[in-house]
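Every protein chain but one is kept in place in this view of the complex.
Each chain gets a letter, A, B and C, in the order it is written, and its residues are counted from 1.
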Amino acid sequence: MIIKLNKQIGEEELEKIKSEILKNNENVRVVVNESQNEKILGIIGENKNVDVSSIQENSNVLQICKIDEPYKLANRKVHPEDTIIDFGDGDKVGADKIMMIAGPCSVESEEQIVEIAKRVKEAGATFLRGGAFKPRTSPYSFQGLKYEGLELLKKAREATGLKIVTEIMSSDDLEVFEKDVDVIQVGARNMQNFDLLKKLGKSRKPILLKRGIASTIEEWLMSAEYIMSEGNQNVILCERGIRTYEQMTRNTLDISAVPLIKKMSHLPIIIDPSHAAGIRWMVEPLSKAAVASGCDGLIIEVHNNPEKALSDGKQSITPDMYDNIVNQLKPIASAVNRVI
Amino acid sequence: MIIKLNKQIGEEELEKIKSEILKNNENVRVVVNESQNEKILGIIGENKNVDVSSIQENSNVLQICKIDEPYKLANRKVHPEDTIIDFGDGDKVGADKIMMIAGPCSVESEEQIVEIAKRVKEAGATFLRGGAFKPRTSPYSFQGLKYEGLELLKKAREATGLKIVTEIMSSDDLEVFEKDVDVIQVGARNMQNFDLLKKLGKSRKPILLKRGIASTIEEWLMSAEYIMSEGNQNVILCERGIRTYEQMTRNTLDISAVPLIKKMSHLPIIIDPSHAAGIRWMVEPLSKAAVASGCDGLIIEVHNNPEKALSDGKQSITPDMYDNIVNQLKPIASAVNRVI
Amino acid sequence: MIIKLNKQIGEEELEKIKSEILKNNENVRVVVNESQNEKILGIIGENKNVDVSSIQENSNVLQICKIDEPYKLANRKVHPEDTIIDFGDGDKVGADKIMMIAGPCSVESEEQIVEIAKRVKEAGATFLRGGAFKPRTSPYSFQGLKYEGLELLKKAREATGLKIVTEIMSSDDLEVFEKDVDVIQVGARNMQNFDLLKKLGKSRKPILLKRGIASTIEEWLMSAEYIMSEGNQNVILCERGIRTYEQMTRNTLDISAVPLIKKMSHLPIIIDPSHAAGIRWMVEPLSKAAVASGCDGLIIEVHNNPEKALSDGKQSITPDMYDNIVNQLKPIASAVNRVI
Partner (left out) sequence: MIIKLNKQIGEEELEKIKSEILKNNENVRVVVNESQNEKILGIIGENKNVDVSSIQENSNVLQICKIDEPYKLANRKVHPEDTIIDFGDGDKVGADKIMMIAGPCSVESEEQIVEIAKRVKEAGATFLRGGAFKPRTSPYSFQGLKYEGLELLKKAREATGLKIVTEIMSSDDLEVFEKDVDVIQVGARNMQNFDLLKKLGKSRKPILLKRGIASTIEEWLMSAEYIMSEGNQNVILCERGIRTYEQMTRNTLDISAVPLIKKMSHLPIIIDPSHAAGIRWMVEPLSKAAVASGCDGLIIEVHNNPEKALSDGKQSITPDMYDNIVNQLKPIASAVNRVI
């Protein structure tokens, strides 16, 4: 159950409502959150004994809604309009304009990242991706330039104005990410690293939460809920392919995730066609399908020299290919009332 | 290895080439097929000892191509241009115009099928689907009207001019299907019913081959190969969702199958968004994604009274919804240089 | 709902009960079957309006049981004791003695099949497997010796007394199989070939029904139900590995299927460790796990020259290895109160 309150409600009034809820309900917990215009109480647990009628009488109560799904704050029933993440400088995620994130799998050098940033900006990207801390299956593979990589991303941002999206692998680095990064990415392997999710929930930075390689949509929304229940409502979901028996593609893009998330949640959802297929020439058709299905953004691996990339070269496209894809996406975006 | 020959090659010449191939190659088999303009020899098995240079000298030999993939006739390397299935009356599959198949899961009555046929034709469909023989998980579920159902489909065809697409479940019915049906569907459960596939290979009717619920793309092409190696080159592939761990949708639409098939094969590929999701409101976004990805057609379940449908009501849309979807698809089709 | 009747019930009495059931129930169907001692009426569909109390008064009614699961005749609730298939000569399936089926993937020659039959019989097998009609993914692979293969199997039976288990691929061959074969196998690819299942339901031969490569346990039981609802109660289920994302083994043996089937059904269940893993050295540990889990039999590929086998050589073991495995299984069988 969710109770929406007048945002200006006083502390005393709030406590009165909370104690009303907890009366006769030992297995109930109350979570307090704030949206732009309201205070939201989430009532978690067996809430059959909550006396709804007496709570409803309180003039600060705007709405009471019953929610069966285990995800509460991420649920569209609680927040019927789309969440729009506003960076305050005109850039928004979840609104008409499709979020275009592009860049290399790994940051490799200043020359590389600045050159790619310039090229994808020209093509129409507004966000720069680039791995500084790399989650690799093997401890012997290139693990990223780490802090040096973050510095190079900042130089590329300076040179182009593109915002930085990059992955965090340890909560030890959170302070630096808070300071240096625009959107903090949680990788598929850490989607259920609950310790990390809770700590990111204390931040107010937008979090790009990738779906786990074999996570259900409900589990994914529950991971968003971990972040949101700690106070951070700025979550962007990212579908990046799921693991199936099919071996011709690296993963299987679950395109149905887009309409499902749109129906069940108010959070923005973007698609990663590069990791989904793992094949360069499939980025174009999958991007087209993604935009047509109604997604809010695309994160695409672009490298100025894919053959020599330190990671994921097989799925990276060149800046020229990116430029061409963006142009082909424009009429499709327009057909579904979106802009690129 | 594939050898393309002049179609007018004489029997004697052909035998000479075949014996040249078999010389010193006891583990080799030669399959002979015909396309519109060529005779095609498929050389199957260990063909290292085949003396290519001496065969190449024969003036009837147009081209020799080495093919590593196990699918030969279905392979784009053998047949670089798209296969276009031409019904001779203007209707084509695999060309610019997207194949629009619509109709109910089951044929239920004359009134029902004729009414739906009229409505979907108005909306833009050119093919009518409708199950007469129904493959049901339970022996106690409605098994279809069978031969009576075929008769009703013929009445709907008469009334509208729509061609009939319907599923065959037993090779015993093949003679009737040959006579009465325009496109013979093989359901997902029979994708590896090799006895049926071989018999359909002797027919010249177009075959709509649905992908098995957990078949790889390679296995699917091999099933097409079963039909083609018996002589029937008119195969239309249909992706209808694969089985994964995700339970929110009935199956997971593998949208990547479209570009993969387009790359590896010359056969047309269509999408079934109704079975893929199993959810009415998802037909629209998945159809949009399918068209944007480059598919050659859509097969959609439409019922005039979905709530009372004898099967698959949950995923059937109304004729009005179909009309609306077709209209929304038009600009997307146009964005990828196709027509609806 | 299932109603068990006195087997000697007269036709008139039976009709009276049936009309009592159908009264006021237009969506109900009655299926009549016979077990050894009873006539069984299966009432399928919405049976809320069936007047149970008035039916119960009829002296021919032995028992009425309500069954929520979609499988009725295969359900342990209908048939609480284990089904034992009795060949009349001492051989039984489903009783204390574990069914030991062994033999090559394909029948290749008289010498081969007779030699292997002799060797596996010595080691303790009582059934001989061997493919005459082979379901191969590729139309260009060896498709089996067909009728000649059946003749060779009969020679091996003559020489050893081993009963024949072999796969049927077309209902066209059913008459010959009825005459020549002891247990008719339905392969994984045909598990939902409902036309074939119905025809096998008219037979009284034991049917070995392999689980489809991605079929749920419920779907598998429903396929057994197709056979049983046509009158043939002699169904043996065979788990042979399911398709998952893991690629180190050909399939993933679902060992949980054994206790699940034992709980939900009365039918015997056997395990095929050869196809499950696709790796020779894994046959031993998986066979041990299978026997320990409570299965009723093992079907194992044995070849006298695995390196030269025409199919599935990688997973075939030698007769010596088979002998060794059988010896190692004996104490495990004894630990779970079974005999080999």
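The rule is simple: contacts are C-beta pairs under 8 Å (C-beta built on N, C-alpha and C of every residue); 3 or more make two chains touch, one makes a residue touch a chain.
Remember, it's a predicted structure, so these values are computed and weren't measured experimentally.
Within the whole complex, the absent chain has one touching residue among A:Lys77, A:Lys118, A:Lys154 or A:Arg189, and that is A:Arg189. Note that of A:Arg243, A:Lys262, A:His275 or A:Arg338, the residue touching the chain absent from this view is A:Arg243. Across the entire complex, the residue among A:Val61, A:Ile101, A:Met169 or A:Leu253 in touch with the chain not shown is A:Met169.
The omitted chain makes contact with just one of the residues C:Val114, C:Ala188 or C:Ala277: C:Ala277. Interface residues of subunit C facing the missing partner chain: 214, 216-218, 242, 244-249, 252-256, 258-260, 263, 276-277, 281-282, 285-286, 288-294, 328, 331-332, 334-336. Although one chain is not displayed, its contacts with subunit B can still be listed: residues 214, 243-245, 247. Mapped onto subunit A, the interface with the missing chain covers residues 29, 31, 42, 44-45, 70, 72, 135-140, 169-172, 189-190, 192-195, 198, 213-214, 219, 222, 225-226, 229-230, 243.
The rule is simple: only the chains that are shown with their structure count from here on.
Here the C-alpha atoms of subunit A line up with those of subunit B after a rotation of 180°, rounded in steps of 5. Ranked by separation of Cα centres from subunit B, the top chain is A. Note: centroid distance subunit B to subunit C, computed from Cα atoms, is 33 Å.
A separation of 38 Å divides the Cα centre of subunit A from that of subunit B. Chain geometry summary: the mean Cα position of subunit A and that of subunit C are 49 Å apart. The multi-chain contact residues of subunit C, meaning those touching 2 or more other chains, are 214, 243.
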